[in-house]
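Every protein chain but one is kept in place in this view of the complex.
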Amino acid sequence: MSKPDLKIKIGSLEMKNPVTVASGTFGYGPEYADYVDLDRLGAVTVKGICSEPHIGNNTPRTFETASGMLNAIGLPGPGAKGFVEKYIPFFEKYDVPLIVNIWGRTLEEYGDVAEQIGAQERVGALEVNVSCPNVKEGGALYGTNVDLFCSVVKKVRAKTTKPIIIKLAPNVADIKAFAVAAEECGADGLAIMNSYPAMAIDIETRMPQLSNRTGGLSGPAIKPIAVKLVWEAAQVVDIPIIGMGGISSPEDAIEFIIAGATAVAVGTANFSDPSTAVRVTEGIESWMAQRNIASIAELRGTVQA
Amino acid sequence: MSKPDLKIKIGSLEMKNPVTVASGTFGYGPEYADYVDLDRLGAVTVKGICSEPHIGNNTPRTFETASGMLNAIGLPGPGAKGFVEKYIPFFEKYDVPLIVNIWGRTLEEYGDVAEQIGAQERVGALEVNVSCPNVKEGGALYGTNVDLFCSVVKKVRAKTTKPIIIKLAPNVADIKAFAVAAEECGADGLAIMNSYPAMAIDIETRMPQLSNRTGGLSGPAIKPIAVKLVWEAAQVVDIPIIGMGGISSPEDAIEFIIAGATAVAVGTANFSDPSTAVRVTEGIESWMAQRNIASIAELRGTVQA
Amino acid sequence: MIQEKTVVIQHDLFQGQYRLLRVAAPKIGPNVQPGQFIHLKIPRMEHAVLRRPFSVFKADDEGLSILYATIGKGTAALNSVQPGEELDLLGPLGNGFPTLGKDKTIPVLVAGGYGNAALYLQAAGLPAQGVAFFGGRTAEDILCVDEFKALGWDVRVATDDGSMGTKGLVTAALDPWLEEQKEQFQALEIFACGPNAMLRAIGDRALEKQITAWLSMDRNMACGVGACLTCVIKRKTETGWEWARCCKDGPVFNAKEILWDE
Partner (left out) sequence: MIQEKTVVIQHDLFQGQYRLLRVAAPKIGPNVQPGQFIHLKIPRMEHAVLRRPFSVFKADDEGLSILYATIGKGTAALNSVQPGEELDLLGPLGNGFPTLGKDKTIPVLVAGGYGNAALYLQAAGLPAQGVAFFGGRTAEDILCVDEFKALGWDVRVATDDGSMGTKGLVTAALDPWLEEQKEQFQALEIFACGPNAMLRAIGDRALEKQITAWLSMDRNMACGVGACLTCVIKRKTETGWEWARCCKDGPVFNAKEILWDE
């Protein structure tokens, strides 16, 4: 039994294994470094960064639900400049590829942050979060309107030569339309899925459990939704997909890969067990070895459906 | 502490309490009658009926997931005539209002079944499942395309004077558009939500866990999604909403009512505990009594958001 | 059909991966027919929305017991249940085995693995005893041989690895015996429970040799009471086939009713 080949590529980004962490669940890199050897990850994906510093939502920002959680952190962050100054140096001592998740409230902000972050040599790829309301156009979501969506992808594409990975919003009737549009507009990869818009209410106070009223549902609860979206998108695009949504075991990750994902991300499960991503990587490797599967490519998209 | 008033109305349909069961999880009525006194339910909602008998999907038809399950039963059923002959007589010995869930693959089928079922005196309301692919127009879903959606609501409206409750598909970017459209086209109520399109794969066989490949996710996993959809829809329509998705306790039901639902339905939880709907009703009543809340109307839509 | 909060009386390792669980169930126990099952809610498994079905192994006026294999998440969680704990059961469910069709019939039991949990009450209740064929992967999967013998049955065993009885599938033990009965197939009546492939093999033989055979089918279930249409099986009709619900119309079917998929 030889060691399976776990290497994958997203555009020019090379990952030694297909497992990264989901943006927003792993901080900016240093936070989990005591628990996890970052160099064992396929890539580190950091919390969403906007062109300018941002304060985010009031608390409560998260709430636990059945096999999942809600979050409405509200994308606080140090802004592009702050991120570069504060965190890029940290990554100099690691080999692991760095994926920076970016977002904006206007097209210009998307362009600015893509340009600033894309200019950093240490950055391996940009992951573009399109689940944001467009403040200029009355709050319509970039991620659920194909025209706005294309404008973001094109803007970011124009501002950087780094691989760009478009992180799709799950709450659409037809994910295929967005997947195809992203590919046509120059995306190097897709990330599926973001947390799902949801809500919980405290029945005694009658207040929403989150200060932002609604938030995103993540964790094992949404895994079957994510697997379906990955499977659907994989049928219509050739660019690689990072699958995520409730992954907490090697078997979960393999399910996404069989559905069509090239890579996977561990999100909410980091909170319960910081070693999940490493455990998932090791588990994929031994599972493949036991079955004489030589490479991830042999596994990818092999669902008999 | 006087007894709270649990009565609600959906169009002309009067329910003595706001708790019904979700279509497809309670058979056609007789199946749970040994375990549950049907007359203690606000209404019985039966499995989806089409104009003609239908065979449904192959097995496996369900699969358990984290805090939820997938189903792709495929709407087998005896057809309108078969239902009327076989099950209407059963309900003669009960007082409980009967809601019949209907569906079609063409506009004509929707019209036919609405007409046949609507003509039955024993039927209190029709619940219209619009999450079906339109076989004539290449499989576009009635429930995710506003124009097709309106055509169904209008067709059903034209064929019956019974209250019609439109059961919305959850996988849309903006549920409000569908809620408003349903109201404008003459709906008496909305049911939110149907199960969410999803998938699971057996990693050893690489076969989908359902013969139909994809199915609908239901159970506690989806509750936060359903609460949000009910909350959003309740803000834009005046017609009553039956909230459902993961309800298994009185507290869950109260959360939906505070979000804006007039009634609630217990679905997947029946499988785990057939007495759930009765337990939920009793629990709502005592919870309200303890807090001196006189009527459901006092609770409805009172979320501080 | 009753929903009963039962109390665990006993819960022990039985053999290999099999455990025996006995509950006090004064409402369900006295009503059980051989071949019926109960639908059990696994305690402390809040992320599981479905019950798990198990044949009733033994039953009396005070309660009942099940004999189960630990095969997945639910049965693993069930392992930790302690005497004194409450277990919520639905039961007795489904249609069990009929009694012998005729006098002088020779009953034949065929079981794979935990399949004979479903057959014990039948073995104990039939007016005559015949031959019982038990199959399993290894000797550890052959359950209750002495108990069936004590009831007067002639027990024949087959194991895949030959660690007990004939080496091979249960049919490796059954077929030579059937061959010997050539002259009197009409005098035989088979009652079988086990994996699908085994049931099909038995069904095929029954049809071919025109032996009456009753098969207790195993299908994934959600409701267990006929409401959800999860557990359906193709049943032959005059014009073709229809879906029958394993939980409500079964789990025991006459072999000649079943339409096996290609």
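Each chain gets a letter, A, B and C, in the order it is written, and its residues are counted from 1.
Basically, a contact is a pair of C-beta atoms (placed from the backbone, for glycine too) under 8 Å apart; a residue touches a chain by one contact, two chains touch by 3 or more.
This structure is a prediction, so every number in the text was calculated from the model and none was measured.
When the whole complex is considered, the residue among A:108, A:184, A:273 or A:298 that touches the unshown chain is A:273.
Within the set A:51, A:67 or A:145, the residue that contacts the chain not displayed is A:67. Residues of subunit A that touch the chain left out of the display are 24-27, 31-32, 34-35, 47, 55-56, 59-64, 66-69, 71, 73, 76, 219-220, 268-275.
Subunit C residues in contact with the hidden partner, per the touch definition given at the top, are 44-47, 80.
Operating definition for what follows: only the chains that are shown with their structure count from here on.
Once CA atoms are averaged chain by chain and compared with the all-protein CA average, the nearest chain turns out to be B.
If each chain is reduced to the centroid of its CA atoms, subunit B and subunit C end up 36 Å from each other. Taking each chain's centre as the average of its CA atoms, subunit A and subunit C sit 48 Å apart. Residue positions 66-68, 219-220 of subunit B each touch two or more of the other chains.
Multi-chain contact residues of subunit C (touching two or more other chains) are listed as 46-47.
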